[in-house]
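Complex shown without one protein chain; remaining protein chains in place.
The first chain written gets the first letter, and so on, giving A, B and C; residue counts start at 1 in each chain.
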């Protein structure tokens, strides 16, 4: 037992101090009829060496960044994570500490979170950020609950069909038992149908939820949508891609009252979708309904400036069922990663990342569109993702075949959008090279590539 | 330039303070005819993403622990490195600090090195350890120089042919210009020829160098050899395998006056042979000729116990050409790794590692010996390595073919021992599983294995 | 004390990262995107170099106490050692660099691990189905309550009442409210257990769920657990087990065996996931068979390979009547992987030994401190206990907070204070099994010293930390949550 200290001598000495005969006696408050009378039926213990062999084996069965090239996006992105981010996040004092209840011995965490909040408010053009939630999807749902509470409109939530399908599902799940109706507005042409949207937003509508760039990669007419929401007295909730803000107008500038995002792109690996980073920022006037932890400045007894968790009266350990949310933790370690990432790339770096995504995804989109087999589905401008149709309607097979060559080609859309059953969503980040883009086109057209993903990786291209 | 701070504004301000017109002016002391009048002809700069792609590509071209199974030893060993070792060694305060010249802000390094010295003296059964040298080979050479100096015998160094050939080469290189003769004593039967040894050790002999277990994996009759050396007034230098001390008698106990080792096995990855860890320990009476840094205890002005570099009067920045050696650094980070490793495994763990090496290598040796194609070459007991002969005399081909299946089968010995041109040295550490051992036998017999190394790795066996 | 923010280090022109040149033909951005969508200026981020970033955050890190550096007896949080092998596993590209929408056949190792996790959690809880999706304990609570709501709705029942003991975690009533239930508080008695009289008085046919923490937050196993569960079940209600305190009972007793229909786990507590300064955690839930169909999706199923009969194959399925999704993607896989490593490291005997030693350590520490720091509910405890400074407060003006802050001066993180609300001047201490007797002795000795110290000294504590007590009232009155 490499993590247990107590030797049998220790145990004997401790039991003597307690005045107990055995460890078993310490459990006597548990009635014997409730006790498990056998060992747990789980696999036997493994030493570290065996564990590592086992885990390496499992890892080797997954296509991943070391043996495959991915064009998958849809809310989880293969952006580059600088080594300095790992170096900071692997500091014991960050990752083995807990919520900074004791500010005196937690100024490192508190300051880092304050910097995170500051970065997010600057990035979004909004006034206030909490210090993170679970992920983009649950952040969207929390924003919807916020809006319902603030507007005191329990009737309707309006969501564009071009919002990430799993975010929409999450919103629906969260409000399912609250008597709130979720109205989905179509996006047949790749962006939300504004006429339809206008028709369904009414004075019972607490909020409109729009993703921009949306799930299809398309830019929405966000300002118009925000106007529709505001005209009806509803709040505008904007789902954004933090990387896109290297080029695009900030949510606060196009009219979002609450902006939420998946922050994984900012220095956190994909990790099969979790753990990741829920970003939520809002206007000042909404602050008292903000869910999650926040850090603020203050001074200590000696008058020195310092940081502390604040506005805890919103929280569940004080207000219990009256709290703004049940969230009592945050994704501090990934907020830290985002803080380090944004500090490293700076304004020019974020612009570069965004521009590379834009240019390279456009190159691939045009190249696929110029083939006889594929065509782009939507006309709207896109940022780093696009929807492509396989005229031979064999998207699932294409994806499976490409995977055999080490190319993760795209996300089939039929499961969420039956009318797009012959389409897939393709994503290009700054990590993709021209050789990889060309190889993907080749493998999708011919079922094989001159060079497998492994070969490109070995060639460093 | 991600590591440079000075902006052009900074540069201007700094030049103004200096009173210089340009940075160029700061170099004016370098005569123009000595200046390089063109840019360096090296590849252009790479950003981090490009660099990582490039490096990942280079890494992918090497068989390694993630895609191959190795049976190579010969002084560099694939022992398991617990994750806790990496966690400690990757602490910035350890790896980005330097030699602890300022003891007041280096107690962490100093105490860790003191603990290292203490562990090594306990492990070897000797009185004193320095806080590490470059590697096993150069440590052996330093020990030889020590012995020549202490005994004041500049005539002869006697080295067993069963000592690692590269250690012998290193010793020869070190003494080539000092007028010291290196006499090599044969080991035709896998261990040093004691009669021949006795005949060449004379009163001009400063030391006898023996490796135990030796390069062939065989146990030597170390006590007898030490007796021969001591009878002639020579010092006994023992080259040891630290892992073997989980089972074997300590060098100090079998008569070594100076014990040296490659310490890579103790928590440091193979890293293609470097950087690694030179261990050198000796008897108390030899302390003033000890090369390399040492840490000792003392008290500070307030009377608190503390650690400091000590015995610096031996060293080159004070004694210059009279110093005991030119070594002015140590392998502190790997001494730290060894300290953490030995602390983690403890007495029982080190015994277990040694026993697993012994049992598994014996299993493989017997299994190969039972085939029609292979036979064991030497009769002496072995620890974790053994020499096997290919009766078809095609060792190089065998090794090349096995590598294609991901098995690194052994080290051909013909380059160092022409009479063993049909033999290879095979090593089995605690990391090798029975499935891997069986697969090696299969691949060596048939040129193919039922399961490639990759497949075994994926299966976690 | 250097209080510079990363923004304060910014100087125009400094860069911490250089991105590659574009290797495809590049068009002008304005030709690709509408002008109205483009930002008018650069993002307002600091301009700093990599060495600045590293030194800034390395120095910040040293201002934190952490499990790796200090004893951290934060009650209810199970701040046990975070094994380094788990971190190594999670960093492998084969886990860290896997996309959530990869085809199943390209992630069989991931699914195998997750399936194994589902199975092990089911066995440890004694329940029949598992969802790994929730992202934290409180998220698991909410998920389970939505599952309960879906179950009742499915049968046309509109139960609204959720009973919660007054010493429960605040997240319990908060989750109930979020899920659309009415939370009703049940009193606990002087021993820390549910007041059965109050419980029975509040139990009626409107009960949906009774949320119970067992062992409860004062570290006591609910002696009437079976009676409580039977009574709730008799009314058609469900029992929810708040799994925060699972560290006390691994392999000893199972929630499913003592009446729970649903429970969440905190893998970051019980199964050693690092707390990360506040997160991430995870909150997988287990439920009885009848609730399985309502779980959020997807879950991992084990079957045969479509292309290769006889070979095990893992796939993702969404339960038939699933409540939907509680978040995007599968779940907090990285946290679950660490927990998986932890459970596989321990095996059945090891997990039992964890609880044995967690309970032993807590009782030992209790025995050392109870004479000078009263523990209202504790002759014996499970994995933690709650001491009270109310006598000290009344007699000498020394509060739980004073003691907590003073501990910092001695190099110990403070226990949880002022929780649960049912204990006045509560000091909630959970040592965990990964601390040594020597550390517990030193901690108890320090507590003894502290309670004997001058009250004014304690009011002013801590004295040796980076900052002294922050003015929290001022922080909350005029919240300053970002720098200009």
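The rule we apply is simple: a residue touches a chain if its C-beta (ideal position, glycine included) is under 8 Å from a C-beta of that chain, and two chains touch if they have at least 3 such contacts.
Please read all numbers here as calculations on a predicted model, not as lab measurements.
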Touched by the hidden chain, restricted to displayed chains: A, B, C
Sole residue of B:70, B:162, B:184 or B:265 that reaches the chain not shown, by the stated touch rule: B:70
Among B:57, B:233 or B:414, residue touching the chain not depicted: B:57
Missing-partner contacts on chain C, residue numbers: 9, 11, 49-52, 54-55, 58-59, 62, 68-70, 81, 83-84, 434-436, 438
Residues of chain A in contact with the chain not shown: 1-5, 7-10, 45-50, 82-84, 86-87, 92, 458
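Please note the rule applied: only the chains that are shown with their structure count from here on.
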Two chains sharing the most contacts, counting C-beta pairs only: A-C
Between chain A and chain C, centroid-to-centroid distance (C-alpha), Å: 19
For chain B, residues contacting two or more additional chains: 48-49, 82-83, 87, 92, 458
Where chain C touches two or more other chains at once, by residue number: 14-20, 50, 54, 58, 83, 85, 87-88, 109
